[in-house]
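So that we are looking at the same thing, I have put the structure below in C-alpha coordinates.
The complex appears here minus one protein chain, its other protein chains still in place.
Presenting subunit A:
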(Lines give C-alpha, C1' and ligand atoms only; values in the text may rest on other atoms or scores of the structure.)
Protein backbone atom coordinates (compact mmCIF):
# COMPACT_ATOMS: atom_id res chain seq x y z
CA UNK A 1 0.00 0.00 0.00
CA UNK A 2 2.59 2.44 1.14
CA UNK A 3 4.99 1.44 -1.62
CA UNK A 4 2.49 1.89 -4.41
CA UNK A 5 1.58 5.27 -2.99
CA UNK A 6 5.18 6.39 -2.96
CA UNK A 7 5.68 5.00 -6.45
CA UNK A 8 2.61 6.83 -7.70
CA UNK A 9 3.81 10.01 -6.09
CA UNK A 10 7.15 9.68 -7.82
CA UNK A 11 5.49 9.06 -11.18
CA UNK A 12 3.20 12.04 -10.71
CA UNK A 13 6.02 14.24 -9.57
CA UNK A 14 7.87 13.15 -12.65
CA UNK A 15 5.02 13.98 -14.98
CA UNK A 16 3.77 17.15 -13.32
CA UNK A 17 6.65 18.68 -11.42
CA UNK A 18 4.46 21.57 -10.28
CA UNK A 19 2.12 19.35 -8.26
CA UNK A 20 4.72 18.86 -5.62
CA UNK A 21 4.78 22.59 -5.04
CA UNK A 22 1.14 23.25 -4.21
CA UNK A 23 0.96 25.37 -1.08
CA UNK A 24 -1.58 23.98 1.40
CA UNK A 25 -4.19 26.47 2.66
CA UNK A 26 -2.71 26.55 6.15
CA UNK A 27 0.78 27.19 4.77
CA UNK A 28 -0.08 30.31 2.78
CA UNK A 29 1.73 33.36 4.13
CA UNK A 30 0.14 36.77 3.89
CA UNK A 31 2.00 40.07 4.05
CA UNK A 32 -0.33 43.06 4.31
CA UNK A 33 -3.03 40.86 2.80
CA UNK A 34 -0.93 39.89 -0.22
CA UNK A 35 0.53 36.50 -1.11
CA UNK A 36 3.85 36.74 -2.90
CA UNK A 37 4.27 33.18 -4.02
CA UNK A 38 2.13 31.35 -6.58
CA UNK A 39 0.07 28.65 -4.85
CA UNK A 40 0.98 26.14 -7.57
CA UNK A 41 4.32 27.33 -8.82
CA UNK A 42 2.61 27.73 -12.18
CA UNK A 43 1.00 30.65 -13.94
CA UNK A 44 -2.78 30.67 -13.91
CA UNK A 45 -4.96 30.32 -16.97
CA UNK A 46 -7.17 33.39 -17.46
CA UNK A 47 -9.78 31.53 -19.53
CA UNK A 48 -10.23 28.93 -16.82
CA UNK A 49 -10.40 31.78 -14.30
CA UNK A 50 -13.25 33.36 -16.24
CA UNK A 51 -15.22 30.13 -15.84
CA UNK A 52 -14.53 30.03 -12.11
CA UNK A 53 -15.69 33.64 -11.79
CA UNK A 54 -19.03 33.01 -13.48
CA UNK A 55 -19.97 29.50 -12.33
CA UNK A 56 -22.33 29.17 -9.40
CA UNK A 57 -20.73 26.06 -7.93
CA UNK A 58 -17.24 27.57 -8.15
CA UNK A 59 -16.19 31.16 -7.44
CA UNK A 60 -19.54 32.70 -8.44
CA UNK A 61 -17.77 36.02 -8.02
CA UNK A 62 -20.38 37.84 -10.10
CA UNK A 63 -22.96 36.98 -7.45
CA UNK A 64 -21.47 39.94 -5.60
CA UNK A 65 -19.39 41.84 -8.18
CA UNK A 66 -20.21 43.61 -11.43
CA UNK A 67 -17.68 42.98 -14.22
CA UNK A 68 -18.25 44.69 -17.56
CA UNK A 69 -16.10 42.16 -19.43
CA UNK A 70 -18.38 39.38 -18.19
CA UNK A 71 -21.63 40.93 -19.38
CA UNK A 72 -22.44 37.85 -21.46
CA UNK A 73 -23.18 36.16 -18.16
CA UNK A 74 -26.43 37.50 -16.71
CA UNK A 75 -27.12 38.84 -13.22
CA UNK A 76 -24.19 40.60 -11.59
CA UNK A 77 -24.43 41.44 -7.93
CA UNK A 78 -24.00 44.72 -6.05
CA UNK A 79 -22.71 43.42 -2.74
CA UNK A 80 -19.05 44.10 -3.58
CA UNK A 81 -17.43 46.82 -5.71
CA UNK A 82 -17.16 46.52 -9.49
CA UNK A 83 -14.05 44.63 -10.51
CA UNK A 84 -13.50 46.73 -13.63
CA UNK A 85 -9.91 47.92 -13.46
CA UNK A 86 -8.99 45.56 -10.62
CA UNK A 87 -5.91 44.56 -12.61
CA UNK A 88 -4.73 48.19 -12.49
CA UNK A 89 -5.60 48.77 -8.85
CA UNK A 90 -3.92 45.69 -7.45
CA UNK A 91 -0.72 43.74 -8.06
CA UNK A 92 -0.96 40.01 -8.79
CA UNK A 93 0.33 39.33 -5.28
CA UNK A 94 -2.45 41.44 -3.78
CA UNK A 95 -5.08 39.84 -6.00
CA UNK A 96 -3.87 36.39 -4.92
CA UNK A 97 -4.24 37.41 -1.29
CA UNK A 98 -7.71 38.88 -1.86
CA UNK A 99 -8.99 35.75 -3.60
CA UNK A 100 -7.32 33.30 -1.22
CA UNK A 101 -8.55 35.06 1.93
CA UNK A 102 -9.99 38.53 1.50
CA UNK A 103 -10.24 38.91 5.27
CA UNK A 104 -6.47 39.40 5.36
CA UNK A 105 -6.79 42.47 3.12
CA UNK A 106 -10.21 43.80 4.23
CA UNK A 107 -10.79 43.23 7.90
CA UNK A 108 -14.17 41.60 8.57
CA UNK A 109 -15.23 41.69 4.92
CA UNK A 110 -18.32 39.83 3.78
CA UNK A 111 -16.27 38.33 0.92
CA UNK A 112 -15.71 34.60 1.54
CA UNK A 113 -12.21 33.16 1.89
CA UNK A 114 -11.73 30.88 -1.09
CA UNK A 115 -8.52 29.15 -0.03
CA UNK A 116 -8.93 28.07 3.53
CA UNK A 117 -10.23 24.90 5.14
CA UNK A 118 -10.55 25.41 8.85
CA UNK A 119 -11.79 27.87 11.42
CA UNK A 120 -15.45 27.79 10.36
CA UNK A 121 -18.55 27.92 12.56
CA UNK A 122 -20.89 24.97 11.79
CA UNK A 123 -19.41 24.14 8.39
CA UNK A 124 -21.79 22.21 6.16
CA UNK A 125 -21.25 19.48 3.63
CA UNK A 126 -21.56 21.70 0.55
CA UNK A 127 -25.10 23.03 0.19
CA UNK A 128 -26.80 20.04 1.85
CA UNK A 129 -27.38 21.75 5.19
CA UNK A 130 -25.80 18.69 6.85
CA UNK A 131 -22.71 18.90 9.01
CA UNK A 132 -19.35 18.47 7.35
CA UNK A 133 -16.53 16.65 9.00
CA UNK A 134 -13.92 19.30 9.56
CA UNK A 135 -11.18 16.96 8.25
CA UNK A 136 -13.09 16.39 4.98
CA UNK A 137 -13.43 20.06 4.18
CA UNK A 138 -11.86 21.28 0.97
CA UNK A 139 -11.23 24.95 0.24
CA UNK A 140 -13.91 26.58 -1.93
CA UNK A 141 -11.38 26.76 -4.77
CA UNK A 142 -8.30 24.68 -5.52
CA UNK A 143 -4.87 26.29 -5.60
CA UNK A 144 -4.95 26.13 -9.40
CA UNK A 145 -8.40 27.76 -9.55
CA UNK A 146 -7.15 30.60 -7.35
CA UNK A 147 -4.23 31.13 -9.71
CA UNK A 148 -6.59 31.00 -12.70
CA UNK A 149 -8.83 33.67 -11.15
CA UNK A 150 -5.82 35.83 -10.37
CA UNK A 151 -4.71 35.53 -14.00
CA UNK A 152 -8.18 36.56 -15.13
CA UNK A 153 -8.38 39.52 -12.73
CA UNK A 154 -5.03 40.75 -14.04
CA UNK A 155 -6.70 41.16 -17.46
CA UNK A 156 -9.25 43.60 -16.01
CA UNK A 157 -7.43 46.80 -16.91
CA UNK A 158 -8.95 50.08 -18.03
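Note that in this section a contact is a pair of C-beta atoms (placed from the backbone, for glycine too) under 8 Å apart; a residue touches a chain by one contact, two chains touch by 3 or more; residues count from 1.
Following the convention adopted for this analysis, contacts and distances are computed from a predicted model.
Its UniProt record calls the unshown chain "SoxAX cytochrome complex subunit A", which is the correct pick from "Electron transfer flavoprotein alpha subunit apoprotein", "SoxAX cytochrome complex subunit A", "NADH-quinone oxidoreductase subunit N" or "Probable chemoreceptor glutamine deamidase CheD". Contact with the undisplayed chain is limited, among A:42, A:60 or A:142, to A:60.
Checked against the full complex, the candidates A:32, A:78, A:107 or A:135 give a single residue touching the omitted chain, namely A:78. Residues of subunit A that touch the chain left out of the display are 56, 60, 62-64, 66, 68, 74-79, 81-82, 84, 110, 112-113, 120-132, 137, 140.
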